[in-house]
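Of the protein chains in this complex, one is absent; all others appear in place.
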Amino acid sequence: MPGRIWALVIKEFLALLRDKKSRFVLIVPPVLQLLVFGYAATFDLRHIPYGVYNQDPGFASQELLGRFRGSATFRQVATIENAGQIAPLIDNEKALLVLRIGPSFTRDLLLHRPAPVQVIIDGRNSNSATLALNDVNSVFLSFDTHWAAEHRWGKTPAQLVIRPWFNPNLLSRWFIVPGIVALLSLVVTLLVTGLSVAREREQGTFDQLLVTPMRPVEILLGKALPGLIIGGLEGIFIVLAAIFWFRVPFIGSVPALAAGMTLFLLAAIGIGLMISSLAVTQQQGLLGIFLFLVPAIILSGFATPIANMPPLVQDLTYLNPMRYFLVIVRGVFLEGDGFRALGPQYWPLALIALSSMSAAARLFRHRMR
Amino acid sequence: MAASPLRFIQVGKHFSRGAARVRALDALDLNLTAGSITGLLGPDGAGKTTLMRLAAGLLLPDVGTIQVLGADTRARAAKIQAEIGYMPQQFGLYEDLTVQENLDLHADLQGLSAEAARTRQRELLRMTALGPFGTRRAGTLSGGMKQKLGLACALLRVPPLLLLDEPTVGVDPIARRELWGIIQGLKDQGVTVLMSTAYFDEAERCDEIILLHQGKLLKKDTLAAFRLPLQGRCFRVTEDTGNKRRLRESLQRRPGVQDARIVAAGVRVLCQGPSVEAAPGERWQAETPTFEDAFVDLLGTAEMPDEAAPAAPAAATADQDAEIIIEVRDLRKRFGNFEAVKGNTFMVRKGQIFGLLGANGAGKTTTFRMLCGLLPASSGTLRVAGVDMRRATAQARARIGYVSQKFSLYGNLSCDQNLAFFSAAYGLRGTWRRQRLQWAVQKFQLSDYREVNADQLPLGIKQRLALACALLHAPPILFLDEPTSGVDPLARREFWQRVNALAESGVTVMITTHFLEEAEYCDHLVLLSQGEVLAQGSPQQVRALAQDKTHPEPSMEEAFIHLIQTHENQGRRAS
Partner (left out) sequence: MNAQRLRGLMRKEFLQILRDPSAIAIAFVMPVFLLFLFGYGVSLDAKRVPIAVVVHQPTAETSALIGGLQESPYFQPRVYASIRGAEQAVMTRRANGVVWLRSDFSRRLLQGNTASIGVLVDGVDANNARILEGYLQGVWQNWLRQRALHAGTPLIVPVHDEYRIWFNPALRSRDYLVPGLIAVIMTLIGALLTALVVAREWEHGTMEALMATPVGMGEILLGKLIPYFFMGMGGMLLSVALAVWLFAVPLVGSFWVLLFCSALFLLVALGMGLLISSVARNQFVAGQIAIIVTFLPAFILSGFIFDIQSMPAAVRVITHAVAARYFVSILQTVFLAGDVWPILLWNSLALGLMAALFLGLTLHRSHKRLD
């Protein structure tokens, strides 16, 4: 029996790797996606374009604006003379925000009176707006602290000392790149397992396989192993790329990651085989993969937090294997997690793997009858 | 005489397949006679479809010129396409559209006025007998009806030149006969027809025949001219024992015999010269040459390796009292409300070649799949090699070999890799495995193709490889599902030689086919129609059922048509 399964595995590999097109599908899109996601998928704001409408002739406003100019986060794109120029600047997306400083800014401050600064911000992209507001606020805060100390306003009663854990500079890339490990190994595994039976059905070789003395379980195993191997290799490749190319710190336990990845791949294989046993043509297989993959990625916490979703949708994510593996991979990379910390992620994955595999086996046997 | 409607002058055409350049046509000169039907024949890859497409202006020649109705295809493709009728091999019908809507579309494309369209469509629907099906979707029509509809679409405007690419492939004999009626009618209207075909009997109905081989024109002439050099070289040989297979083998090996094939009344022999020694007990009778003889004569028979005497001659007797190896009793298969197989019973004996015949949709594929354990039966008994197939155990499957319609091989695996995989899948091991692999390569002459991917193999070689894969584990029973469809005549003959040899060595062969002349190779036939067994017995017995005054000696095709029509008429009367 192992001999027959092994022969099937070898055959699957040959079929995948001897074909130029499928070789391409296995190698090029993952690398491309890694690069695109690694470089383009970022929420970090840099060079926020802003305009200045300063009516204050005094030095205080200059000091404040100097802080903006000195920050790498901001880039001044315009200085304007009247209020009518604000709207075009924002409307046409020339500037994300405009700082408007009133005529009595310096005088008010010297009189120990809080002086208003108006910040007009383009809310079209609400995320960028939120982040830009935070950045503006930090500049104001540091100016406040400094000014209050210099001009004897008294001491601030309390100050916030913020220290981010696990990701001190709050780089999006540290969050996104480990996520790609989950994303791409899921995509590749589904493509390998989800289409393999359909491809044989289309070529007519599946019947040929069924008239051999192989048992359904053997065929199923022979179809599952290549997915595990290829998905695993691809996962390892991205882990290495994340560490050595994107310089994402890896502080957790390798075996914990390996265990998580194996469980995750098994779950993905189970789902892939389920799609496979239902699809008659490769086209249907592809459609099935697409219909599973898109929600699985969106509802996984890959790009946006699960906690922000409506409660009902949050409950739905418990069925999604990627949800658990994302926690594992990020936990191991950034938080230094080991087996114990990840226990709550392992068992749901194992449960999904087990149930999807047995469902696939049942569907498979049912289909053959 | 009118100018030639189609003229090829020194036409050459290449295709690049990857890095390689494949020559499809080479320095081809051709002239069609106006108002005639010309048949285009040749083995696979001879360039028939390329020739058709070139004539339709859908491909341009690399060198040379093609003139269609006096216009050059390079310069005036649009004008040509506005005038000719062209029906591609897989006729492009819109399957979601009804018969009428398909006709309407083509009427619009041809720019027919509403009035003209209506008259012509009525005429065509009558001619093709599709009138009652006007509102049926094209996708639900049978293969033959589709071909007729395709033809009707190409004929909305009576074209001076009609190009038909294998219009009768995959069509059952009855529909084929109707299609020919239509084509003959067109000739009477002065249409020049060029059609490619895989059937020899169709070639014989053409005014002229073009024989292509490897992109070159081998011969273009009338049927009579093709036959002429064969006068006095064709014989029918019979023998008392009646074992035609054995007789054929012996004749084929005799010096001076170019080709021997099994026909209804015996073995047909084509000799290299007029004198061949007859063995005692044989009766030789001169016959008029047919186009098939000419085809074999011009293209030669495929070489077969020297067959040693069959391995197990003792088992070679496919007697009526040999052990029953496949037993089917009251077999039924229902799909929902539709009963595809209606309580059939038949037995297959060891060492027989057992043929399963029927029109499209008669239930032969369903029956076949149940026999191999690919489809569960709804009810009935099904025993193969003593094992109940309804429990489709692995142990039963180890005893059968199966070659499917499409020669299902792993396309991007090489010959060797395919063989290696199947040998492992059948659980072969060690020396035995090595021996069988060696046997397969040698016996099926695959040594030149070992590193070639299965996809890249010519169809005939692919068929050999599929057969080799199915025989690796030396199964006592071999299932062949339409193994010769789409394969050119030469490869088909070679294939039958192999099957014969297998049967001689004691392998039971179960086969489906729609080439009715191939039925003659079988020991026992079952004729299916609408899910029922219409007739069964030896080929002679089946033919005898159709004997009447008008057909004192019916061919298998005539018998088939007669039996099915009678059955369908009975069915109609009953309902």
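Going in written order, the chains are labelled A and B, and every chain counts its residues from 1.
Just so we're on the same page, contacts are C-beta pairs under 8 Å (C-beta built on N, C-alpha and C of every residue); 3 or more make two chains touch, one makes a residue touch a chain.
Bear in mind that the values here come from a model prediction, so they are computed numbers and not experimental data.
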Chains on display which the left-out chain touches in the complete complex: A, B
Candidate in contact with the missing chain, chosen from B:L51, B:L93 or B:M370: B:L93
From B:A34, B:A77 or B:A394, residue that would touch the chain that is not displayed: B:A77
Given A:V36, A:L233, A:V280 or A:L319, the one touching the chain that is not displayed: A:V36
Among A:L170, A:V217 or A:L233, residue touching the chain not depicted: A:L170
Options A:I120, A:V188 or A:L265, residue touching the unrepresented chain: A:I120
Residues belonging to chain B that touch the chain removed from view: 15, 53, 56-60, 77-78, 81-82, 84, 86-97, 101, 104-111, 137, 150, 153
Interface residues of chain A (partner: the chain not displayed): 21, 25, 29, 33, 36-37, 39-49, 64, 88, 90-93, 96, 109, 112, 114-131, 133-134, 136-138, 140-141, 143-144, 147-148, 151, 153-168, 170-172, 174-175, 282-283, 286, 290, 294-295, 298-299, 303-305, 307-310, 313, 327, 330, 334-335, 341, 344
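One rule holds for everything that comes next: only the chains that are shown with their structure count from here on.
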Whole-Å separation of chain centres (CA-atom averages), chain A against chain B: 57
Complex interface listing, chain B residues touching chain A: 369, 372-374, 376, 394-395, 397-398, 400, 402, 404-406, 408-413, 417, 420-422, 424-427, 429, 453, 469, 479
Touch list for chain A against partner chain B, complex: 3-4, 6-8, 10-11, 14-15, 18-19, 203-215, 369
